[in-house]
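What follows is one structure encoded as structure tokens, with my remarks underneath.
Complex shown without one protein chain; remaining protein chains in place.
The block that comes next holds chain A.
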């Protein structure tokens, strides 16, 4: 048996969260005394496939069929199940990104394989097969035992740091049994903001709230974000008011993010906002109200007017980067 890792791609490039899954899978393989096989579906350059070895995969199964360019859950599930059968996999790893959320539950029901989605630990096999996950929107963790024979873990993005080695993986062409009728959902087009790091993968995020007063003031946050190499986000009222696009809204009803650094500017820190950001490694809060609840969740804080502090901070970051 080999551990099977589903490594998803977008536009022919393997996602960062997929690399995290590969390395996680390789560590689990080591833990269980077995090997790691990554599965890649859709057209991807073979040079990129080999490099999955840098993250610990011994083998890469690749189905290059152009119809697999985008995720179709019925077809993909069928293929992943076939690959798992071929590899005799008892443990299957997904990134818990948008593709993982679409696919892991389907596969779980198909294989009757228990699933922990949003995992934040390696399995503890000292008494069962226990994996830790976020619950209550990041306000607590649950230790979940997977009791079925086949087990699926979908790991939380930006939780397991990756480092590349130098071993290349063996790439094996894989031709799963699928036909046109299996493709039920057809993608007509994709609308993504090109050139930007997706928020869920960003290492640094600069986020603004209602304290920014209006969309015309976002230039200031964008300058800071640019200086830090960060992505931008917002609180919910900001998205609701149309100041910023909806896909930037973080929190209970928006995205859950776990960057290394989250800079919150003019955001009060309501519990529903914290739910989406409390997994961040370091939180900096800039708010003019010393009583803002966000300070309780922060590592560093500046009590002050954003319109004064943010431009100064941007300059300080630029100065530091030049050194």
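The rule is simple: a contact is a pair of C-beta atoms (placed from the backbone, for glycine too) under 8 Å apart; a residue touches a chain by one contact, two chains touch by 3 or more; residues count from 1.
To be clear about the criterion, contacts and distances are computed from a predicted model.
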item: Among "NADH-quinone oxidoreductase subunit L", "Electron transfer flavoprotein beta subunit/FixA family protein", "Exodeoxyribonuclease 7 large subunit" or "Intermembrane phospholipid transport system permease protein MlaE", the UniProt name of the subunit that does not appear here; value: "Electron transfer flavoprotein beta subunit/FixA family protein"
item: Touch criterion as defined above, residue of A:4, A:146, A:169 or A:277 at the omitted chain; value: A:146
item: Absent-chain contact - pick from A:43, A:105 or A:215; value: A:105
item: Touch with the omitted chain, as defined above, among A:2, A:37, A:51 or A:77; value: A:77
item: From A:56, A:208 or A:301, residue that would touch the chain that is not displayed; value: A:301
item: Touch list for chain A against the chain that is not drawn; value: 10, 15, 70, 73-74, 77, 97-99, 101-110, 112-118, 128, 130, 132-148, 184-193, 196-201, 204, 228, 246-247, 249, 252-254, 260-261, 271-272, 275, 278, 281-282, 284-285, 295-305, 308-309, 312-313, 315-317, 319-320
